[in-house]
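Right, one structure below, let's go through it.
The complex appears here minus one protein chain, its other protein chains still in place.
Labels run A and B following the written order; every chain starts at residue 1.
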Amino acid sequence: MDMKRSYYEDIRLFPSCVTVFWAVVLLAFLLAYPFLFKNYYVYMANYIAINIIVVVGLNLLVGYTGQISLGHAGFYAIGAYATITLMSLAGFPFLAALICAGLIAAAFGFLLGLPALRLEGPYLAIATLGFGVTITTIIGRIEMLGGRQGLHAPDLVIMGYPLDTDRQFYYLVMIITVLLVLFARNVTKTKVGRAFIAIRDAHIAAETMGVNLVLYKTMAFALSAFYAGVAGGLYAFVLRFIEPGLFSLFLSVFFLTMAVAGGLGSVMGPIAGAIVLSFLDLQLRNILSIPYVGDWLRHLSASYFSLTGVSNIQFIVFGAILIAIMLFEPLGLYGLWIRTKKYWKTWPF
Amino acid sequence: MIDFLQMIISGIAVGSSYALMALGMVLIYKASEVPNFVQGEMALLPVFIAYMIIHSYGQSVFAAFFGALAFAMLLGCLLEFIVVRRAKNPNILGLIIITIGLEMVLLGFVSWKFGADQRVMPFPISSYSSVMFGGVYISILDLLTLVAALVIMTGLFFFFRFSKLGVAMKATQQNETAARLMGIRTNRVKMITWGISATVGTVAGLLLAPVFMEPYMMWDPMLKGFAAAVIGGMTSLPGAVFGAYIVGIVEHLFGGYVSMEYKAVVAFAVIVLVLCVKPSGLFARHYVKKV
Partner (left out) sequence: MKNTLLGLLLCAALVTGFAGAANAEVGVTDTEIHIGQWSPQTGPAAPWGAVARGTDAYFKWINANGGIHGRKLIHHYFDDAYNPAKTIAGVKQLQEQTGMFAWASGVGTACGLAVKDYLMENRIPWVGPSSGSRHWVDPPQKYLFNVYPLYLGDAQLLTEYAITEMGKKKIAVVYQEDDYGKQGLEGARYMLKKHDMELAEAVPVAITDTDMRPHAMRLRQAEADTVLLFVTPGHVARVLGTAKAMKYEPQWMSTTTCGDFPLMIAITKGLYEGVITASFGMMDPTGNVGEVENINNPKHELMAKYKKEVFEQFAAEDERWGYTFTAGIGFVEPLVEAIRRAGRDLTREKVVAELEKMENFQGIMGRINYGPFDPQDPHCRIGQQEIFLQQCTADGASKILTEWETTKFIPKSE
């Protein structure tokens, strides 16, 4: 939030020594994480990290370029299926397959970007939504891809070293996540990123200034799809089993929710959104085990609602949290953070 | 030939329930500029309330349906008044997330209250009886839905043209600031629009419920209604109904002649094609944003 005095100051990865310090602390924490927590939390970290990749990619499209996508589960599915198929049928090593899967997803992103050139708002929403649901239907029809019965992921070996536990997989996921997040952060500071922002803020003005709309809009779609594709490839190995039903419209909606509730147009926002909402998504099922609250909810259900449906409180809580975030701060969690920071900086004045 | 006609008629029949959802969607888009993901659940809750009125309080079906429609009106107004209006400098994405949040809350509430059991709504007309025109069947329930969709569309048309409130709504949609300067309470107008939209959606829900009821019953019609509204241009009431019939007929012809597997998604492919040619749908003027 400080005043920037030169261009180089703006594009620096670490604006100050303090950030270097915190980055080092964060890295050390990430390194030590699997040793500090039980295996279950490592699985959860993997799951969250993968969501971070998707949401950071989605943010490049939604937050920076101002396009809307309700079809990211489609790219995610393409990435997952492409990775497994390339490995088991074409014998690719994992990393090569993962990158190829990302590129295949990017190609689809480019194709989806073409009709998107003329669309905006609800029109674009429904077009991308259609893409997402169509992709899973098509995949479900291809017997080579296991159809609706799904596919098992092959064993994962990297450079002769097998990765078959969550802890081993963790480091791979984290390295990829950190690299992709840094890449996204840097892209936003380049010519490409500036072009994205210009398109978001006023696309006609941007075009008159010489920004090639066709190039940059399709590029945003492709880049965002690449992220989703890579994440999908990793997801296939976290679950070790995929089937088309996983990649439903609800997933696309969930991705968009994480991006928007986190805070569009920043890098930290989507990360915060992915962490908070994925954590809630995984943990809200335990809401009835919370002491006192759980008993009270059960009591309430028995008197006024139904005991068999008591788990649905999860939806109410999740929905209410979403509404609360958006009502109090349109910029999402990131906006809240900025406001808090500003407040304390000038405190007590 | 009979088969072809049957497909067209069936397509129109299913299109009618999409049309009702689409009408609700368009009303809200015109008022609040948000693709309303809570449209389905705004109808779901009243439908379950109707079920409760019949089963727990032993009232007649007509009383229950009337109660449901009144409740829907109230629910729509409340959602706008309590939640949507409170959004600070809303952008379209923020509003979408708010409607998704509302969708989850209402869906969670219905599933919590009523459980996941499958059930079915009592209805004065048997949902399995049908009439036949020259070898083409149409069930009476479908016929009723068709009539309801057309009547509501016409009703809304006249409402917007001739009633004071309708004109005020149109004014609010066209230019909110100017409307407020003319003494229209735009907030109240918006609130009522939400109420009307929920009521229209509830009509669709009540006509679907005699066949099957569960908490997720409105999701698919809502999506198809959204698709139909987009084809029609998102701001045009006749466009929405027309779009809904296109979606219904295309689905049925495709399912009958080409492939049943892709029937559920073919509508979206059609939309992408339509939008490639007319980026703002068939019935809306394409506004180019000024710099």
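Going forward, a residue touches a chain if its C-beta (ideal position, glycine included) is under 8 Å from a C-beta of that chain, and two chains touch if they have at least 3 such contacts.
Worth saying up front: this structure is predicted, and the values here are computed from it rather than measured.
Colleague: For the full complex, which residue in B:G24, B:G205 or B:G255 touches the chain that was left out?
Modeller: B:G255
Colleague: Thinking of the whole complex, not just what is shown, which of B:S10, B:Q173, B:T202 or B:S236 touches the missing chain?
Modeller: B:S10
Colleague: Where the complex has a chain not shown, which of B:Y57, B:Y137 or B:F158 is the residue touching it?
Modeller: Missing-chain contact among the listed residues: B:Y137.
Colleague: Just checking the interface: what residues of chain B touch the absent partner chain?
Modeller: Touching the missing chain: residues 3, 6-7, 10, 13-14, 108, 111, 115-120, 126-130, 132, 137, 139, 141-142, 208, 211-212, 214-217, 219-221, 251-252, 255-256, 260-261, 263-265.
Colleague: Provide the residue numbers of chain A that touch the chain removed from this figure.
Modeller: 38-40, 43-44, 47, 137, 140, 147-150, 152, 166, 238-241, 243, 245-246, 281-282, 285-286, 302, 306-312, 314-315
FYI, only the chains that are shown with their structure count from here on.
Colleague: So in the complex, which bits of chain B are touching chain A?
Modeller: Residue list for chain B touching chain A: 29, 35, 83, 86-94, 96-98, 100-105, 107-109, 111-117, 223, 226-227, 229-230, 234, 261-262, 264-265, 267-269, 271-272, 275-276, 279-281, 288-291.
Colleague: Using the touch rule from the top, collect the residues of chain A that touch chain B in their complex.
Modeller: 62, 68, 115, 118-119, 121-123, 125-127, 129-131, 133-134, 137-138, 140-141, 202-205, 208, 249, 253, 256-257, 260-261, 264, 301, 304-306, 308-310, 312-316, 318-323, 326-328, 330
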